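Some notes on the structure that comes next.
Shown here: the complex without one of its protein chains, the others still in place.
Here is chain A:
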Amino acid sequence: MKMLLLLLLLGFGCGLVFCDQNTSDPHGRRVFPVLSINYDYVQMPFEVSLWILLASLMKLGFHLIPRLSGVVPESCLLIVVGLLVGGLIRVMGKNPPVLDSQLFFLCLLPPIILDAGYFLPIRPFTENAGTILTFAVVGTLWNAFFVGAALYGVCRLESGRLASFDLLSCLLFGSIVSAVDPVAVLAVFEEIHINELLHILVFGESLLNDAVTVVLYHLFEEFAHAGAVTAGDVFLGVVCFFVVALGGVMVGAVYGVLAAFTSRFTSHTRVIEPLFVFLYSYMAYLSAEVFHLSGIMALIACGVVMRPYVEANISHKSYTTIKYFLKMWSSVSETLIFIFLGVSTVAGPHAWNWTFVTITIFLCLLSRVLGVVGLTYIINKYRMVKLSGKDQFIVAYGGLRGAIAFSLAFLLSRDDFPMKDMFLTAIITVIFFTVFVQGMTIRPLVDLLAVKKRKQSKCSINEEIHTQFLEHLLAGIEGVCGHYGHHHWRDKLNRFNKHYIKRCLIGGERSQEPKLISFYNKMELKQALMLLESNSSANLSTAVTAAVPRQRSRKTLNISKEREEEIRKILRANLQKTRQRLRSYSRHTLMPDAEDDDWSETLLRKQRVEMERRMSHFLTVPARRESPPARRAPVESDSRALAARPSVLISISDETSDGPRESRGRKPSVKFALDAEEQKLPRCLSDPGPDQLPEEDEEHIHQTD
């Protein structure tokens, strides 16, 4: 394993060395070249692909080493790899490439942010929006000014090289180094699985502080250029912040609405649906960057706005495609970013100054802790669920810095900022410190402090029903109190959404589908697909479990195609609309993959039949002795038994719906007709009574011969 890694590293280095070689043609008469090398032609794409390929192989390698990935977070390992590669290149005499800021901001960052924004859990985010915004805006401002001012003070005290730092440069440095980085936070927090609240607090803060960082950065850069600051400039700075933040969000929202609207019409061209999602989001990011608005917030807003509508419109396969492509791209981006960080460390010109660097690290930690504690004290007065000391510690400790800080520093012009190298060195040190020390120790600390972990969320229809019930209840009670609070406004927003927006943006009849039903359908589909995966063979008869009594095992037969068609017809009669909705998720127009579709639909139906059978055994009055005579009569009399089945179903439901006729005095419940086919499906919880099925068995056998 280690040898493999070494070889890979070597290959990396060699590949890059070859980049610069040119083959020159010899003078004089040439023999016709049968085999020639023309590397320049493919150089660019070749290098890019090679980097990405080797980065992914690294990632693969880490997870094959069992203990390593548990102890050290991936980001650390990747940085180490980057360092090694950079060292290798340096040894070979070439200059290692530095992380180009344009490449970083335009190509590497957007996939990660889009992935985060598209899958942002909305409910915890909106519930904690106030807290997140406070941390992001006020916290970052506090950090920037505290670090900048304190650093300036230290530089003043210190004589020598540091004395040349003026206040603006220090403030600029403070603003760059104080922003919590979403990439680093994601990379580390993904692996520790803390509870949702803390995760969304730190992560939300890292996303939203981009607006503050952008404004501060441009502000101080402008001021440093101009030289002097007036009160008017400060006021403009504040205005700029609002413009940047709100402008970014609006740009994102506009593109999100466009994407949702476009997805309404894609039912005939399902293949390019994911492309629209990606393109509109990327355009939102780029458009925001054109005006120096916050591209990150635009991207988040776009993802959040378009997601509910797009998901209602696109096919299931497109949804899966989007999910996997986003995960893939963001994973690749993240890997590349960390490797490049490592390489840039080896490459870049460094100006090491012990005082500056150590003071910076110390100040960053101090300001973070003070900021979090102070803000939490204020915020807890307004929160329902207070943040405990443990929570505060994790929030403070999770403030990791990352590649954004590095790239921002890299963009500084050397003329205005002659101390750029020192800044870069200090920033790299801070990044390394936070990623290595804090990243590696946060997992044992989380275990030590017994912080609540993320609970495994099971898809529970009960919780969904009761959550919705609770929402309506709270909105109603607020109405009774006459109090227009949270719930009232949220209720109003939902109704507005349903009546106007959904009608425009969601095509077809799905615009009327309430959330509960789509949730239920999704859950059913998930269960059916799980069944599909677990029954890997098409032969369902093998799925009979040992619970089936021996005498029935010989009656398990393969289900013929006609049977399937008949089952389909019956179920369609009862479950028409839900069926159609499920269909829309599984149909695709790529290739005539009809067998695949039929099979999955059949299995979906089997699952549904199975579930009905289970339900009937749970929810049935054990007065089965009454019903078989009623059922047998119509069934036996009809040779085409299945034509009678629909009528059997109807008659049964009529029978049981008259409550008073239930002589046992139990509550009325509905009995679903038992289909003969059901005995072949895996039995989970109960067996039908022995008196019924032998008759049905005989029926079945009788009809198929």
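Some points to look at:
Keep this in mind: a residue touches a chain if its C-beta (ideal position, glycine included) is under 8 Å from a C-beta of that chain, and two chains touch if they have at least 3 such contacts; residues count from 1.
One rule holds in what follows: contacts and distances are computed from a predicted model.
A chain of the complex is left out here; the name its UniProt entry carries, from "Nicastrin", "Calcineurin B homologous protein 3", "RALBP1 associated Eps domain containing 2" or "Ubiquitin-like modifier-activating enzyme ATG7", is "Calcineurin B homologous protein 3". Screening A:Ala475, A:Leu505, A:Ala528 or A:Val609 against the full complex identifies A:Ala475 as the residue touching the chain left out. The chain not shown here is touched by just one of A:Arg67, A:His268 or A:Lys455, and that residue is A:Lys455.
Only one of A:Arg156, A:Lys327, A:Lys386 or A:Lys526 touches the chain withheld from this view, namely A:Lys386.
In the complete complex, the residue from A:Phe261, A:Tyr319 or A:Tyr520 that touches the missing chain is A:Tyr520. In the full complex, chain A touches the hidden chain at residues 384-386, 455, 458, 460-463, 465-470, 472-488, 491, 495, 498, 512-514, 516-517, 520, 523-524, 574-575, 577-578, 611, 614-615, 617-622, 667-670, 685-689.
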